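Please read the structure below before turning to the comments.
A single protein chain has been omitted from the complex, and every remaining protein chain is retained in its original position.
Up next is chain A:
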Amino acid sequence: MVFSNKLVQFVLVALIASIPFFAFANPETANVSVANEAVTDYKAAADHEKEAFNATELINDHIGDSHEFHIADWNGHPITFYLPVILWTNNGLEIFSSEKFHHDNKAEHVVDQNGQKLVRNNEIIFYADKFETLTQDQKDLGAFEFDARPLNFSITKNVFSMFMSAIIMFLLFLVVARSYKKNQLAPKGIAGFLEPLITFVRDDIARPNIGEKKYAQYMPYLLTIFFFIWINNLIGLIPFFPFSSNLTGNIYFTFVLAFITFIVTTLSGNKEYWGHIFNTPGVPVWLAPIMIPVEIIGILTKPFALMIRLFANITAGHIIILSLISLIFIFESVAVSPISGAFVVFMTVLEMLVAALQAYIFTLLSALFIGQAVAEHDHH
């Protein structure tokens, strides 16, 4: 799923075309400096390698997953937080640091791990010998070439970020839960901030969509996905280590969440829910060969839409912000930085809204699907 040059060019052209309309929008240099800092490491890297700046590569690197956490560059040397590589190879489990690959991502550096030769191409680890037999397309999109690579359970940048967010959120809510034990009066501090969100999920998402009788049972799930998605969306917007991962903009992550909603919905389905799918009331029996496949596709498209919506929204936000920053390097001019910086600030604020909105929509639709599955219809 490499984003083509054309797509990035289109985004850039669209943004450049809109600049005359926004050029007078008070560019604040103080805010711009933050964006500029985020960019310096890439500039250093670009200078060091003396290659032409490639916005597509930068953006793809940034929104994709990685075996190591790139923090910054210093005098042309990258400062990196190396994450563990966990492989299930033909010889069993292998765990080693990603430092062994020496930043190589083009299958040039061969790692000898207990007699097994491994190479890394485009953040995918292959067996060195089998990698040679692949075609160029298979090499580039090697994620599903299970014959040529070991199973990879590495703690990647996204997994690391997820661990971190889960721990932070767990401690956060533990503190909130504690504060309720101590304080029987009106909530104070962080509980006072989070309680309206919790009651919002309960009163505006769960209750109206699932119904008064059954909503309580699904509250933990809805609260968990709401806060998990929201916090991870926000973490993705913070542009420095240990944040800046694009976890919620990763389709595998959104797939798992959507799949869980699908499982919950399917397991919650009552007799009437399945009745509507396999024997839709009021539809002649001879239409069943059409209706049943349509209904089954309907079941699957709902979580599919959840998966794509979150992935696309968050990834698009990251692409736009990175494209705006890339403008500075494409024009090779500092003069562009106030304009691009102002846009980055604007987009970041917008993305903060989107972060909350997408968490809300995901939770709302999950509640809606669960609500459909548990609804008791009144037969007239």
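Heads up, the rule we're going with is that contacts are C-beta pairs under 8 Å (C-beta built on N, C-alpha and C of every residue); 3 or more make two chains touch, one makes a residue touch a chain; residues count from 1.
The criterion applied here is as follows: contacts and distances are computed from a predicted model.
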item: Hidden chain of the complex, named as in its UniProt record, picked from "ATP synthase subunit b", "Ribonucleoside-diphosphate reductase subunit beta", "5-methyltetrahydrofolate--homocysteine methyltransferase" or "NADH-quinone oxidoreductase subunit E"; value: "ATP synthase subunit b"
item: Candidates A:260, A:330 or A:368 - the one touching the absent chain; value: A:260
item: Touching residue (missing chain; options A:71, A:128 or A:169); value: A:169
item: Identified contact with the non-displayed chain, of A:138, A:224, A:266 or A:280; value: A:224
item: Sole contact to the chain not displayed, among A:70, A:149, A:276 or A:302; value: A:149
item: Missing-chain contacts mapped onto chain A; value: 1-3, 60-61, 63-67, 122-125, 141, 143-144, 149, 151-156, 158-159, 162-163, 166, 169-170, 173-174, 176-177, 180-181, 184, 191, 195, 198-199, 202, 216, 219-221, 223-224, 228, 250-253, 255-257, 260, 315
